[in-house]
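Missing here: one protein chain of the complex. Every other protein chain is in place.
Lettered A and B in written order, each chain numbered from 1.
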Amino acid sequence: MKTSGKSSMLKRVGSRSAYGKRKAGFPGNRRLATTVLLVLTVCFLAAVTIMGYFWQEEAVRTDFSRKNLPPCVLYPFGTDWMGRDMFMRTITGLSFSIRIGLLTAAVSAGIAFFSGLAAVVMGKLVNDLVLLFIDVVMGIPHMLLLILISFACGRGFWGVVAGIAFTHWASLARLIRGEVLQLKQSQYVKIAERLGKSRRYIAFCHLAPNLISQFVTGLILLFPHAILHEASITFLGFGLSPEKPAIGIILAESMKYLAMGKWWIALFPGLFLVVVVLLFHYAGQSVCRLIDPGSVHE
Amino acid sequence: MRLEAKGLSFCYERAGRQILKSVSLALEDGERVGLMAPSGYGKTTLCKILAGYESADCGEVLLDGKPLKEYRGYCPVQMVWQHPELSVNPRRRLKTVLSEGDFPAQNDGLQSHIEQELGILEEWKERYPSEVSGGELQRFCIARALGERTQILIADEITTMLDLVTQAQIWDFLLKETGKRGIGLIAVSHSPELLSKICHRVLKLDETNI
Partner (left out) sequence: MDTSGKVILEVRKLSVAFEQYGRGLKRKVIHAVEDLSLTVSEREIVAVVGSSGSGKSLLAHAIMGILPYNAAMNGELLFEGRMLDGELLRQVRGKELVLVPQSVSYLDPLMKAGRQVTKGRKDEESRKRCRDILSRYGLDKEAEGKYPFQLSGGMTRRILISTAVIEQPRLVIADEPTPGLHPEAARRVMEHFKEIAKGGAGVLLITHDLELALLTADRVVVLYGGRAIEEAQAAAFSDESQLKHPYTKALCRSMPQNWDPSGDRLCVSGEILAYMRKEYGR
């Protein structure tokens, strides 16, 4: 097209090259790029989870012939004062965190979805109740409520799961409730009401499909919170039992050894926790970009 | 059925602006009435009150002598809106729009008859609202509103945003269908020519009612 010379004027749109050469004329397939990165992220997280699951035995094996080794080829994250391989301990701890995160985020998001929907659809009493619960949960400092619930449920695995699941749903529930309130004012919902459709039909056929993007994004963005809170509560000693190779336990134990110059015991587990949390955050934002109607053509 | 509005008044809560002031009108069985009014008169609000979407601050809407509010479930007065893209759920395929209409299984012929007369193609039904044109979408909305129990149809500028050919086709269908089934019709439009061609009588609502 460019070769046709003076008579043809090609106007560029933005900084991109001209129409006609289809590949060059449009921005690259951002959706494809996002999807590929998303799949890589998910693969990495899945690999950590699965590897950690199978290394549970290895991670607690003590061997005093290799204690306090700094990072080397054989033990990339070093070993601790009992000769345990810190790489395996870190991966196992993260695996544990991710599995707890998955479970609690799913339960939390489920509670949020149904309470947010019910608040609007099921009438004033339910609405007031849901709002009351949201205010209670959001009014008490997060960590305090988490410790209380975990303690009341007897600590350990189920204590942590209950604690995180029952403290993290409130803000998503509030978001979904707001969205439903707005959707309920839309013309098509009002038309369905005049067509004599039941509340259940409207809730599940009209409202629910429009909430999927908020729900999925909210669900994924709950992971990092759940994982960090699991680590913190375990660090503080109200969570998982000390013999479990959890990140919180590792970090709590490392405190004693940090002062003695054994930096690797805290650094790598801490760094990996941050990496995993950031990856979840990135995955959440990618999914949000892919399914949000506002940016769907980007 | 006979639709009667007696002394309807309405004002918006927040603004406190009076939209309608004691409006009365009556629609006889099977009658087609056109409504014309200056912009800002509140035609859409009036339509919404007549179809039961809103309730008036004072005055009442009677359907065969019984207040419209007392009709539970399917409302015999159905309304078609000006913007079809707002009247359908953007996340659902178009076949669900038709399935919302009142087309009971034992009266199978009604739905296919309406689809055929409105020119709704099979292939459109699998699409999402953003994948068809406004005219095609409005056909679905009209089909949905013409279910078995519909007695009165309120058309609020339903063809204003459409092209002339589609407009003619839609009104041609509506005249035949409402005539055949004895459905009463209230049509709102800016165009006096259009209303004079399709309606038995045209009501001009003016400033005195504001």
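Rule of thumb we're sticking to: a contact is a pair of C-beta atoms (placed from the backbone, for glycine too) under 8 Å apart; a residue touches a chain by one contact, two chains touch by 3 or more.
Note that the coordinates shown come from a computational prediction; the quantities given were computed from them, not determined experimentally.
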| item | value |
| --- | --- |
| Sole residue of B:28, B:64 or B:163 that reaches the chain not shown, by the stated touch rule | B:163 |
| Residues of subunit B (touch criterion as defined above) contacting the omitted chain | 38-40, 119, 133-135, 161-169, 171-172, 175, 190-191, 193-194, 197-198 |
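One rule holds for everything that comes next: only the chains that are shown with their structure count from here on.
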| item | value |
| --- | --- |
| Between subunit A and subunit B, centroid-to-centroid distance (C-alpha), Å | 47 |
| Complex interface listing, subunit A residues touching subunit B | 186-188, 190-192, 194-197, 205-206, 209-210, 212, 293 |
| Of all residues in subunit B, those that touch subunit A in their complex | 51-53, 72-75, 78-79, 81, 83, 86-92, 96, 100-102, 144, 147 |
